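Of the protein chains in this complex, one is absent; all others appear in place.
Let's look at subunit A:
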Amino acid sequence: MPGPAPDERMRPKGRRNTQGIRVDPEAEVTHEPRQAVLSALVKHRPGVLSEVSALFSRRQFNIESLTVGPTVDDDTARMTILIEEPEPGIDQAKKQLRKLVPVVSVRELEGEAVRRELALVKVSGEKPDDVNAVADMYDGQAVDASTDSVTVEITGSKQKIDAAIEAFKQFDVQEIVRTGAAALERGPKTLEKDV
């Protein structure tokens, strides 16, 4: 085909980064990942959980936890999703989520939102008093005990639970289960109404 060769052509001056955002050709711009809490109201019906979780895996969003449970309305459930992504990824996750038909609304909860997680930690039953003492330090309590094991319940922020589990390691941790975060905005604001 006729025409000037690639090195003989008029060339643009600019450049975009990998997210398609125009950048100063001299300066490298990267968006650092941050953690975001997305709260979504969804129609309470079969398949909705798989639809949402499939979306996150298919679009390669980095998801830390996903919890789901009923709300005051029998027809809707609430999902709380912790993701860690650069800013454009968080924005895209919100838009893709909103696009799913069973999703009623989506919002990112602000930094100071109330976030709670529950963990059950099963440790060796050799030193039950010491276990209780540590549980007290974290406002936890023993919920089951046998001659060989004690199971402790802890509720709180992710950081608090991380710290508690670290402390329980001295008792030979046998099993851990964590729920992932549940979160609500502080004040009167809800997902359905902006105040």
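Worth a mention:
Rule of thumb we're sticking to: a contact is a pair of C-beta atoms (placed from the backbone, for glycine too) under 8 Å apart; a residue touches a chain by one contact, two chains touch by 3 or more; residues count from 1.
By definition in this document, contacts and distances are computed from a predicted model.
Between the names "Multisubunit sodium/proton antiporter MrpB subunit", "ABC transporter permease", "Acetolactate synthase" or "Nickel import system ATP-binding protein NikD", the one given in UniProt for the chain missing from this structure view is "Acetolactate synthase". Residue A:91 is the one among A:91, A:148, A:166 or A:192 that touches the chain missing from this view. Residues touching the missing chain, restricted to subunit A, are 1-7, 9-22, 43, 46-47, 50-51, 54-55, 58, 88, 91-92, 95-96, 98-99, 101-104 (touch as defined at the top).
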